[in-house]
Structures are given as structure tokens and as C-alpha cells.
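Every protein chain of the complex appears in place save one, which is left out.
Order as written gives the chain letters A and B; numbering starts at 1 within each chain.
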Amino acid sequence: MIGATLVGIATSAIRLATPYLYAAIGEAIGQLSGVLNLGVDGIMLMGAFTGFYVTLLTGHPALGLLAAMATGASMGLLMAFISVTLQAEQGISGIGLYLFGLGLSTLLFGMTVGTVKTVSGFPQAPIPGLSRIPILGEILFSHNPLVYGAFALVPLAWFVLNKTPLGLKLRAAGQNPLAADSLGVDVIRVRYVAVVLGGVLSGIAGASLSIALLNVFQQNMTNGMGFIAVALVYFGGWRPLGVLAGAMLFSTVNAIQVWLQVQGVKIPSDFALMMPYVITILVLASMAKRRIHAPAALNKPFERGGE
Amino acid sequence: MRKLGGILGLMVLFGVCTFGAPFRVAVILPSTINDFAWSQSMYEALVAIQEEMGEDNFQFVYSENMYVIADAAAAIRDYATQGYNLIIAHGSQYGSSLVDIAPDFPKTSFVWGSTAQTFTELGIHNIFAYAPHAEEGGYVNGVIAALLTKTGVIGGIGPIKTGDAKRYAAGFEKGIKDTRPEVQVNYTFIGSYSDVALASEAARTFVNAGADVLTGTAQMTVGAISVAKEKGIFWLGYDVDQSPLAPTTVVASIVVDWTVALKPIIGMIQEGKRGGEILPLTFANGGLKLAFNEAALEGKLSPIEIIELKATVWETVRKIVSGEITIEVE
Partner (left out) sequence: MGAGAPRPPFLRRKMRQTVDRVEMRGIVKRFPGVVANDRVDFDVRAGEIHALLGENGAGKSTLMKILYGMYQPDEGEILVNGKRVRFRSPLDAIRAGIGMVHQHFMLVEPFTVAENVALGLPSSRRFVNDLDRVSARIRELAETYGFKVDPRAYIWQLSVGEQQRVEILKVLYRGASVLILDEPTAVLTPQEVEGLFRTLRHMREEGHAIVFISHKLNEVLSISDRITVLRGGQVVGTVPAAEATRTGLARMMVGREVVFRLERPEVEPGEVMLEIRDLWAMGDRGVPALRGVNLEVRAGEIVGLAGVSGNGQRELAEVIVGLRRPQRGAVRIGKTDVTGWPPAALIGLGLSYIPEERIRDGGVPEFSVEDNLVLKDHPFPPFSQGIFLNFPEMAHYADRLIKDFDIRTPSRRTPLKSLSGGNIQKLILARELSRSPKVLIAAQPTRGLDISATEYVRRRILEQREKGTATLLISDDLDEILSLSDRIAVIYEGRIMGVVKSEEADIEELGLMMAGVESR
């Protein structure tokens, strides 16, 4: 019984962490290049909607995913244009982008689908062999393809950021864009690439809800997940592994909270609901003294010679 | 006598006015008119009344997605200024806005739903209220759930522990206990009307804990219904008939028919009353209805079992109507 419970909580946590992982790693990439994008939630909503709608029309979740990625890319491009080219204040532009995504996804949903519908999204895909391993097989290897994708993204992002010339340029653009520019790195282009990539990942994050985990769309269905994702980036100290740890902590506490209520443990539901947020804040506060600093040029528009 | 004469005179005057112009209603909805739940049921009620009275006599407008209370208050005030006869604030969260606005428009009637309070004690006499006895619906669904479960584990998913959601949950738990006391039932509140992902995760956790029948209220439950469909277990709905969402999953839905409250309110207004009345919605007055979806049971239960189940359920409804079963909630 206890074993089954722990398996259930762990499986829940992994599922719940999926959208956060995509969104937070995308956000981390953007922030490492020096652009704070608070519009993640809006991009997720647009990704969730287009993914859902295209899947509904075509019956192919893979096409839905592509549509969500394209939507995320264009929203990222818009953010990059506003914050990098026009050099607008990043925090405000991001919030604008969020409201835009929230409004547009609600409007488009109302115009096209209108009512509650379900789609057949990506099916569960237990990995042959591995999923038969007792306990671990169920926790780790009996999920939706997009869940595997989210976890595969962690080492991939780590590798790209730390082991490739693109990662070096990207981090340099966020730490010291003047230095990068003086060595011929096209800071503007690097930031565009990072923000668009972040948009694509946020689009996938939305699609992971609407065509993989839930298979429905509702207005504002992300319910602020994008903002939690931004917090997870700080939590994770701008490192993919840190983001993974943060996402897992948050989703595990959330899974435990759900489980406690389902088991009828008599704690006030409001208190249980606070738990994930309280614990996140406590951990963040306890880590405030860590010597991990935000990218030095985060939130600063780049202009050549603009010392 | 003179007083009665005055009232009669007023009624005549009012009658003249109403015969000339259509009855105009504005409604403020917290979610969309197609949410398969709370707001949709109200929208459908207004459409039904319009069909009955005719478009020349009854017109209505709505503002949906008014989840921000400040926006809702602004909309209520706008409608009042535009001279609507009746303004329906369809959500308990709008109460304080009504207390603020209603005294400024004494000739307009307001409805606050769903509550059992009209603020006459504050000297406000132009607010009606309607209150579905959600616990009755919950009780019936509880009986169905108790009869359906094979694992003996049942789960419920609510938004925030207040109002209808709380009364429904209490009735649901009592319905189960009165039918099969040994069945284990837990009800969880996820703290949000919109967090589809968390509602869905709660459903999965229930399934992992062995549940084979689930219920729930409010619009975020679509996530949970979709899990129930995927896992092949039963769902019991509330607000509207949710079986079109998942025809083989939703066994029954408690449908709230707001016309049962709205029609008398419209009548009272036309007779010159402005507010102060609380209208219950119960099985007895037809405000609550049971929509049974036999199709979901076919192939899972034998025809005889289905007939027995239906008989027990309708007998329960009859007993609630007759008063043989009473459900007390705090």
C-alpha cells in the first residue's frame, strides 16, 4: 500500500512537472541571453490553443505540436522584436505579451471551438522493456511522449549551454554583451535566437497540457503556470539541473497535497493548497544567500558602445 | 384599503409600461456560456424563457468571463444605468458589489445567485436571490455512486469549499453513507475554478487510490472528466447534462433549471415587487432535475442491474420530493 502510494505520488509529480520543465528551461535560455520574458504564460496559452485546435481539425497530435511550436516561435519573435530591437522595458513587455496571449487564446477558442471538447492527443507510450521494471518502470517509463521530451530536454539544454559555441555566445550575451560584441558576436541575433527558442519551448509547454496530459482546452487553463516557471528559473539558478530540481520539488509537493486530500487526511484544504507555494518561497528564501547571481546584463537592452 | 388601492394603481401603471416594452434582462457570468457547467446552465435557462415568452416580450444580454470582480461591478452598474428591468449577478462573489450598487438604482431589480440572502436587513429591497439545494443533487449522485462502485472507493473534486460546491459535497457524502456505509469517500477541493491540470491530477490520484466513480462541480472538472473517460471509470455530473462530453463515462448529471427561479422573479417584478424574495431550486419545484444517461452503463451492467439501479435512484428522488429524506447541511 505504502509502495503503491509512493509510486502514485512520484508518477503524479513527474506528470505535473512536465509543462513547468519546458517553460522554465525555455525561460532560462532567454534569461541567460539577457532577456527577461514574463509572457511565458501567454505563450503557453497560445501554444495550448493552437496545438489543441490543429489536433481537433486534423486528428494528428504531431501536427498540433508543430503548430504549437510555430505559435510559440512567433510569440517569441514578437517578444524579441519588442525587447531587443525596440529595447522596450522587458518586464512590462512580457506582461503585455501575457495579456495578449490570454486574450487572444480565449477569443480564438470562442470563435472556433467554443465549447468543451476533448481530442485524442498523444497516447501513453510505455517504453518497451524499461516500463516492465518493477516500480521504476511505472514511475519513469510509462508516460506520454511529451513527458519524456521534457526530461530529455534537461541534459540537452545543459549540453547546448555549456558545451557548444552557441551556448558560449548565448551566456556571454547575457553576462557581458559589450565584450561579446567586441569579439564579433552578433548579440542582437543571439538574443533573438534565445528568445524564439524560449517561445518554442513555452509553446510545447502549453501543448503538453492540451494535447498530451489533459486533452482539453479551456480559457486560462495554464492558471499562472508560466509565472511559476519564471520563479523556477531563479530557483534553479539559471541551470537546467537546478530548474529540474525546482520543478520536481514544486510538483512533488503539489502531488502530495492532492494525495493528502484524496486520502481524506483532515487538514484544511486551503492550507494544503498553500503548501507548494509556501515551500517554494521558503526554499527560495533560504537560498537567497547562495552565490548564484542573475546574468549580469539581464533586463538590459543592448546597444553598441552604450557604456 | 387605501394602501391596497395604491398598490393596485401602481400595478396598473406598471402593467401599461410592461405591455408596451419588452422585459429586459442583463446577466453577469463568471465563465463562458459554453463551459458545460455553471454559466452554461444559466444561459440555457434564459434562452428557454425567451423561447417561451417570445423575443418581443423578453430580451437578454450577457457579459461572460467576469471573473474579475471589479470588472463585474462596472458591468452591473452599466446595465443598471441603461435601464434593464432585471440584472442577474450569477455568482456568490458578486454580493458585495450588489450591496454597493443596488441602492443607487431603486427602480431596477437585481438577482444574486446562488445564495439565500437578499440584504433586506440592510434596508435594500430590490435584490432577489436564488438558491439551488445542491445537497439534494449531491445526495442523489451519492446514492448512484454507492450503487456503482465495485472497489468501494469514490472521489469528489470541488473548486473552493464554499456555497454550492460545499453543499453538493456534503450531500454526496451523505448519499453514499446512507446507502453503503462501508464505502470510502473522499472529497478534495483544488482551490481554483480554472486549474484544469490540477483537477485532472486529482482525478488520476483518486484512480491510483482505487476509485472507480468520480464526481465534481465547476468548470475545471472537464480535466477530471477527461481522465475518467481515459481510465474507463464513471463520472457523475452537476449543473448541466455533461454526458455529451463523455457518453460512456457520465452516468448521470444533476441539471439545475434556473427558469424555475427566474420565471417567478420575472412575474413578481411585473407585479411590482422589486426584491426581497429567496427562491429555492429543489427536486420538488423542478429546479433540480436528474438527467440519467443509460448508455454509459450498457455492457458494463446487466439490463436487470440497470433497471434496479434506476428504480432505486428514482425512488430516492421521490423520497426527497415527498420529504421522507431530508438532508441537513451546515
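Here is the rule we go by: contacts are C-beta pairs under 8 Å (C-beta built on N, C-alpha and C of every residue); 3 or more make two chains touch, one makes a residue touch a chain.
Only a predicted model underlies this, so the values are computations on that prediction, with no experimental measurement involved.
In the whole complex the chain that is left out makes contact with A.
For the options A:57, A:113, A:136 or A:168, the residue in contact with the chain missing from this view is A:168. Only one of A:27, A:138 or A:181 touches the absent chain when the whole complex is considered: A:181. Even with one chain removed from view, chain A keeps its contact list with that chain: residues 163-169, 171-172, 175-176, 178-185, 291, 296, 304-305, 307.
By our rule, only the chains that are shown with their structure count from here on.
Those residues of chain B that touch chain A in the complex are listed here as 31-32, 34-36, 65, 155, 161, 184, 186, 188-192, 194-198, 200-202, 204-206, 208-209, 219-220, 222-223, 226, 229-230, 245-246.
Partner chain B is touched in their complex by these residues of chain A: 4-5, 8, 11-12, 15-16, 19, 106, 110, 114-116, 118, 209, 213-216, 218-223, 225, 254-255, 258-259, 261-264, 269-270, 273.
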